[in-house]
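Omission of a single protein chain aside, the complex is shown with its protein chains in their original locations.
What follows is chain A.
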Amino acid sequence: MAPGQYSTDPKQHTLSPIVTGATVIGMKYKDGVILAADTLASYGSEARYKDVCRLKKVGEYTLLGGGGELSDFQYLSDQLDEMADEDWLNEDGCFMGPKEYSSYIGRVMYNRRSKFNPLYNQFVVVGKKKDEPAHLMYVDHQGTAFEENFVATGFGMHLGIPLLRNSWRADMSLDEAKALATKCLEVCFYRDCRAYCKIHIGVCNGTSVDISAPIPLNHFWGHGAWTEKRLEDDDPTATW
């Protein structure tokens, strides 16, 4: 369309995500809260970008993990960075914590969906501010928001949550929590075609927020049942 012209078509909003991230796993542990996500951004079913960090440090005490539309995740990340800068500019030593950020994100998401123009994400916002209790909140593109002890987004809701229900305890050590999150993402990698075998783990313990370097997952595809030549392979009526 030439500049100055206007369209007579109805205004269009994003109604489905394009470049997407998959599962995010979050859980509280003894001294804080952790977040884990794989490093893949898919373009439809294509594994398009394999070295993306879907965890984001926000302010001083908070971590944001995002599944769904990656550009929307990046947009919100930038907005939150600006808010964190404002805290710093006030020079009063007050910084927002996970409670404030998660509530804000929830309001933004609900506001956008109410304009029929959602940010197409499922977020997990976690953090721990000094001696306050650890905070973990789920927020999605419809503005649904709730607090939990552990949470998973995307396919992880189906593949990860059962493992978390069985194994999560409030007094888990950091290593136990990391192992459980890794296990969840490993199961996702085996069964979710949008998942990947490299992950980031973020940890908030009240004094620091750390996002790990990419960690490769162990995976094994050599099981007998998967490699054995099977009867159907010779079946002339088979379609594969």
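Everything that follows uses one rule, which is that a contact is a pair of C-beta atoms (placed from the backbone, for glycine too) under 8 Å apart; a residue touches a chain by one contact, two chains touch by 3 or more; residues count from 1.
The criterion applied here is as follows: contacts and distances are computed from a predicted model.
Asker: Name the chain not shown, per its UniProt record: "Cytoplasmic tRNA 2-thiolation protein 2", "Proteasome alpha-type subunits domain-containing protein", "GTPase-activating protein GYP7" or "DNA polymerase delta subunit 3"?
Answerer: Listed in its UniProt record, the absent chain's protein name reads "Proteasome alpha-type subunits domain-containing protein".
Asker: One chain isn't shown here. Among A:29, A:104, A:120 or A:138, which residue touches it?
Answerer: With A:29, A:104, A:120 or A:138 as choices, the missing chain is touched by A:104.
Asker: For the chain not shown, which residue from A:46, A:92 or A:175 touches it across the whole complex?
Answerer: Only one of A:46, A:92 or A:175 touches the chain omitted from view, namely A:92.
Asker: By the contact definition given up top, give the residues of chain A that touch the hidden chain.
Answerer: 90, 92-94, 96, 99-100, 103-104, 107
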